[in-house]
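For this depiction, one protein chain was excluded, whereas all remaining protein chains were kept in their positions.
The chains carry the letters A and B, assigned in the order they are written, with residues numbered from 1 in each.
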Amino acid sequence: MKREKNWVNYYLQSTSGIVGAVLVLIMITLSLISAFGLAPHDPLEQNPMDALQGPNGTYWFGTDQFGRDIFSRSIDGMRRSLSVALLSVGLATLFGVTLGVVGGYLGRWIDNIVVRTSDVIFAFPAILLALAIVNSLGNSWIDTSVAIAIVYTPIFIRVARGPVLSVKEMDYIKSARVLGYSSPRILGRHIMPNVFAPIVVQVALSLSWAILTESGLSFLGLGTQPPDASLGLMVSEAQALAAFAWWSLAFPSIFITIVVIGLNLVGDGLRDALDPARRSTS
Amino acid sequence: MRDLLSLQGLSIQTSSDKRSLTADVNISLVEGEALGIVGESGSGKTLTALSILGLLPRGVEVVSGEINFNGENLLSLEPERLREIRGKEISMVYQDPMTALNPVMTVGNQLLEVLDYHNHEVKNPESHVRESLIEVGIPDPERALKSYPHEFSGGMRQRAVIAMSLLLSPKLLIADEPTTALDVTIQRQILSLVSKQRSRRQMSMLWITHDLGVVANLVDRVAVMYAGRIVEVGTTKQIFNSPQHPYTQGLLASLPVASSRSRNRLASIPGVPPKPWLVGQSCSFADRCQFVQIRCRESLPLLDARGSKSVACFYPIASST
Partner (left out) sequence: MTLVIDNVFKKYPIRQSKTVVNALNGISLNISKGQTLGIVGESGCGKSTLARLIVGLESPTQGAITWRDNVLLRGSKNQWRNHLSPAQLVFQDPYSSLNPRQRIGECIREVISAHNLRKKEEIDSRVTELLKVVGISGDMKNRYPHQLSGGQRQRVSIARALAAEPELIILDEPVSALDVSVRADVMNLLVDLRKEFGLTYLFISHDLSMVRHISDVIAVMYLGRVVELGTWDEVLDNPQHPYTKALIAAIPDHSQVGQMDLTVSLEGEVPSPTNIPLGCAFHVRCPIAVPNCSKMIPQLLPIKSSQSVACSEVVK
């Protein structure tokens, strides 16, 4: 008998999905190299003698005005960006999905509170809200993550609540209630498996937005503080130098672009692979 | 009498993976005649109807065959000429009257637009439209003209759609299950209305349905479709009184007869219809047929014309009359 195809098989059929996954894996590997201290140079070490060198054999991506290695700083910045993105999206998923599913399933006043609160958060421009929160919380990477998580929680509330509302009305949920199943059982076994797909896709897409937001915050002088490296901060610092040291601006920008494109491709691939309607045609 | 519409060897496939959806469909309709196409879901009846107006959904295309209407092959017409024919000479009524009307436009304006678009010369368009509503039995046409579709009940919406489709006095009306979504008493009203309008206007009609009961007293001839092919064609009387294809016979036997007093076990056809693209060179009904022979699995029975009736079966059931 032919083995049933699962979503991984469908994902691997998509070229863009594979490209996205490869890009993201490269960035993760580079971050891990930095995390284990295996970067070619110390990202914080200043070598004034080597300041503002173009890309060469010793400094692959060149150096900045303090003679720090831009490659080592870039992969360290990537590590920081990914950490912030993972933590913030993780928190947003945890709270957003819980609130969205509970609100959508229980309805009534609980749902009202959830929806109104997320509407209020939605009403603020994301970056402005994140700025305000970081200002009041502090500048550590955890504070930044919490700020971004608060901004993204309403998105996950919406992504989880919508499918719950429509699945709740399906006859198999009515049937589950008539069969006397408990609410946790109905939620866990009959509703969640059917709202899982859009959430996974949203996680992939939100990771890329979170990286952009973290870069934006650092660029604006919040978030990561010098001398620590962050892709956004590096772009910010490189502004003044870009005219005569293009590499100081180009490489961190390219890193941001690659990881954002990669995560978006992964998100699109997952969307297709997890959609039973698309799968059943093949 | 000459044919108003004739479909010859019409085959429809999906564009991407070349799956056959209908194969070698032949239908002809003389002027003033009403033909019912009966089939279950997936039999290809709706695709056949849509192909006539060039309205096949994206990803599905006619790969061979001809559709001749009044001497013109609709498949090779300029889009301009096809648009002219749609609505003016052939019009269509759909299953769901809500989606057939524009929700943000009054019914009156939608009817006037039809006249306007086709440059239909009438002295007084407003009164022409009003009369068309009276003709389909809409009470208070003045108010109806100013109403939006959502203010109508399902039955009234379908009446409005029929009024719109009759507005330009088409030669052919194609109806795709227009009463399936309606209650039985309303269904009867619509059937009665369509039947009257057809005989008054000498209009031809193609009525697509899954419900044999609906066409029993409505059309002159019936074509039965199964897995993308026509398996039997004949006059309504022949099809209902002496079906020759085992599928037609099985279908009729499986319906409980409302007027009968017996409640015997319903005759049933085992299994489910095959996907048309998986049939190949054998009778598509072979796996479900109680009279199946070796030959049925080895070659494809074709429609064989015997007088006015034909059946695609090697071993047709002997006619009882």
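List of remarks:
The rule is short, and it goes like this: a residue touches a chain if its C-beta (ideal position, glycine included) is under 8 Å from a C-beta of that chain, and two chains touch if they have at least 3 such contacts.
On a predicted model such as this, the values are computed, not experimentally measured, just so you know.
Residue-wise, the contact with the chain that is not shown comes from B:Ala216, picked out of B:Leu82, B:Met105 or B:Ala216. Residue in contact with the omitted chain (choice from B:Gly250, B:Pro276, B:Pro301 or B:Pro316): B:Gly250.
Residue in contact with the omitted chain (choice from B:Asp17, B:Asp116, B:Asp140 or B:Asp183): B:Asp183.
Although one chain is not shown, part of chain B still touches it, namely residues 40-41, 153-156, 183-189, 191-192, 195, 210-214, 216-218, 236-237, 240-241, 247, 250-252, 254-261, 263, 265-270, 272-273.
What chain A contributes to its contact with the hidden chain is residues 170-172, 174-182, 185, 189-190, 193-194, 276, 280.
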